[in-house]
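One protein chain omitted, others in place.
Moving on, here comes subunit A:
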Amino acid sequence: MPASYQRGVTLEANLVYFIQLLRRLGLRISTAETLTALEALQEIPLDREGMVRAALQAALVKDGARVALFHQAWAHFFHPDGEQEAGSGPQLSPAGNSPPETPEPEQELLFRGRPLELPASAREIYRQLTPEIRERLQQFVRASEAGAPDDERFRPLMASLVSGQLNYWGRQLAEEQALVDPWQGTEMDASLAQIVAAADQDTGLLWADLKELARADPELVIRVIRRLVRRLAGVLARRYHPTRKKRVISWRPSIRRNLQYGGLPLRLIYRARRVKKPRLLLLADVSGSMARYAAFVMEFIYGLGQVVGGVEAFVFAEDFQRVTPLLDKKLGPVELQDSLMSATPTWGAGTRLDLALAGILKDYPALFQKNTVIVIISDTKTLQVPAAAAALKAWRRRVKDILWLNTLRREEWGRWQSVAALRPYCRMFPCRSLGQLEIILREYL
């Protein structure tokens, strides 16, 4: 599917392409919302770009934090050449004001002044060819014309030759399209990277690869992470929910409800209980393979420690180190990293997840409660994989949940035995940007 607006394609098709692009950028858009977007487009003039954009935004983007990304995706999709938005619309429908000229083989492939009789499939391929290849074909026909005998019986042979060439180019086109199919890889990834790079600073950072954060302005990174963590703190602060575990009757509403039964207590109303906030235990991998992500890890631990109270944090490589006392000292992220590096001699060394997991459980058993949620940031690359899996299994039995934020791409997971071994004991998510991190924690914490 194309990563930019296609002329000559129906409005619905272009809308679907655009929605696919938005989905790849992390926006969750359901079919119902797609249909609403189509309904919305029926209500507004399609030649007013601002209105079309506002309508699609209203129907498709349901999070204020994604609005800037939507605008960037819009610019990328509808103005891929960087052309400025004009008063006229993006011409979603093929009935635009100036439809592109379609090359017609009947007009361009003339043999002795008359068009060659080509099958429909060959004519369609011709229309998709670049001007250079079309010119080559035209030259071929002209050259053949000069050397061919002056005999009309030669015309079908010529048509057959040109069809053969067009079939060859058709196969080439199909292969190229398979290669550049943005949904399969490179072109779409490049598109996404362009959109993210061109988004405003904060949005760009939110969707940039985590390993790029080390290069960004630390102040800006802290600001974005703080904002993200503040939003998470809001999620953690959900206070009440009804429960069946410990039922305490709420008398006043129960009496009201049961008046209809003549005062017989047939339908009881129970009090809602205060939800216990989960205790967070953060475990971050600072081994050599995660070195590129160290800046992010530090910023995240720092941000979380600043906003959410009672977070326990550890870093690990070949050994582990408790970070919580340093968080309590309110050090800045850089000082925090310096202190940790000096306190953790194995920083940047190999990974022994099994030792870290077993050691933390042994030294800090009180941290493992039924409301503890463990968040592990690691690429799973560790020595002694079976022992690490066994240790993680032991953790899993003692806590509410384990969320594993894996910095490896999901496509790479199959290649790593460690992923297969550790996954049964945790919920593992690919986490390569702050935006992804936010979605994961918001939904699963």
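Just so we're on the same page, a residue touches a chain if its C-beta (ideal position, glycine included) is under 8 Å from a C-beta of that chain, and two chains touch if they have at least 3 such contacts; residues count from 1.
Quick note on the criterion: contacts and distances are computed from a predicted model.
Per the UniProt record, the absent chain's protein name among "Spermidine/putrescine transport system permease protein PotC", "YceI family protein", "ABC transporter ATP-binding protein YfiL" or "Holliday junction ATP-dependent DNA helicase RuvB" is "Holliday junction ATP-dependent DNA helicase RuvB".
For the options A:A58, A:A143, A:L157 or A:V248, the residue in contact with the chain missing from this view is A:A58. Residue in contact with the omitted chain (choice from A:R28, A:R112, A:R410 or A:R427): A:R28. In the complete complex, the residue from A:G50, A:P156 or A:G310 that touches the missing chain is A:G50.
Think of the hidden chain as still there; on subunit A it touches residues 28, 30, 32-33, 36, 39-40, 43-44, 48, 50-51, 54-55, 57-59, 61-62, 64, 67, 223, 226, 231, 234-235, 237-242, 253, 256, 259-260, 272, 442.
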